[in-house]
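Rest of the complex left out; these chains stay put.
The letters A and B name the chains in turn, as written, and every chain counts its residues from 1.
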Amino acid sequence: MDEKTLRELLRQVRAGRLTESAAIERLRHLPFEDLGFAKVDHHRPLRQGFAEVVFGQGKTPGQVAEIVRSMLVRKGSGHNVLVTRADRRTYAAVKRLARGAKFHPLSGAIVIERERLIRGKGTILVVSAGTSDIPVAEEALVAARALGNRAEAIYDVGVAGLHRLLGHREQLTEARVIICVAGMEGALPSVVAGLVSAPVIAVPTSVGYGASFGGVAALLAMLNSCASNVSVVNIDNGFGAACVASCINRT
Amino acid sequence: MDEKTLRELLRQVRAGRLTESAAIERLRHLPFEDLGFAKVDHHRPLRQGFAEVVFGQGKTPGQVAEIVRSMLVRKGSGHNVLVTRADRRTYAAVKRLARGAKFHPLSGAIVIERERLIRGKGTILVVSAGTSDIPVAEEALVAARALGNRAEAIYDVGVAGLHRLLGHREQLTEARVIICVAGMEGALPSVVAGLVSAPVIAVPTSVGYGASFGGVAALLAMLNSCASNVSVVNIDNGFGAACVASCINRT
């Protein structure tokens, strides 16, 4: 029931063609979205960062292309389109739809930039520990930008070589939100969070072997961080971290 | 090496009593804190929310009292004092030091309010699922307030009774940060995060039995939330959630 229907109902009430009781009964059984609730959904992409997102993993190039096409033709939406965890074949399929689509091969992210509006108030800084963590960090970086934020990255500043991290202290201090990506022992967020007063979103990665258990070691370390400005998202969830950071940065 | 020492060193350089090389050598071995780095530490309580905090668990009433006393006498600090996870005996010991100390028996939090300055820009809303989650929720609520935030709470709005939660939609929408506390299946943060655009800090609780595994079920659910504005802290870590929320709210 859209607004029109509701308006019609009220009109009938006013015209006396519908009794109060009948109107109440019909209102009682309205699907929720008919009462404006559905608007929440329309606000949804907005809320999640002013971008349309496709989770590419497990989808064929054709499937992704079809979803992207429907996003591009949707009237009145000029948001950026982000495809995560895609490969070159998917990129080729998307590029056929949108010439300007850009591929980020490390993370597999594809971005179709349709607006350059910066909505975030400050800078989101993505910090990562080892070279193997870069794919996840890049996913966070690309997503943060696609969601309308100024975002920068510092890579390869692991805790066993503190001086490299400390050399970036100024940049760390200036960030409004920090996304901290680390595999193995997952110690970076604790160290970084101790240096800043901004909220730190920790992203464990599945980088490692043996007792890293696909990122569990890093995840547990981050959940147990002795720094009090750290919260955690799922293993390898660079995109999720960007969403949370973006949502904080827009506040 | 405090500033005085450094000043003296430079003075000797200027007076020609110390060669450049010797000065460089001495500077090279300066402990880091001597060069202003230690200031970070002084900024620390500030960063963590304008309050001094004692983790009460595992400490005797005497030990807690001693720490609190040292906080109270420290010059120039008028921050609130928060003791978490204390019991009535500890409260008695603390009350002897500060008449105005208040005890929150559900969470075991003790607060000595020494300032009422609101530093957070918006409201932190604490939402919890079941009555047994209230102790953790209360810890978050009390901590959020002690850290200088406006904070409110909605208790007992579990996902199996949606209408109760939906009845608070306005309050949910208005919060700047939401702390969402839930044990058992830990589904509440996903549902809440779907209704708002604010960042949601999820706190799993150890409430439950059997396959809840002391909060692991809720923790995993929250890490896997299908809502994209959710990040997670450790099981039962109401205080930590308040710190993260406070740190977002001050930005």
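A few remarks follow.
Note that contacts are C-beta pairs under 8 Å (C-beta built on N, C-alpha and C of every residue); 3 or more make two chains touch, one makes a residue touch a chain.
These figures come from a predicted structure and were not determined experimentally.
Whole-complex copy count, one sequence throughout, 2 copies displayed: 8.
Operating definition for what follows: only the chains that are shown with their structure count from here on.
Taking each chain's centre as the average of its CA atoms, subunit A and subunit B sit 25 Å apart. Here subunit A touches subunit B in the complex through residues 40, 43, 46-48, 121-122, 176-177, 195-199, 201, 219, 223-224, 228-235, 239-241, 243-244, 247-248, 251, going by the rule given at the top.
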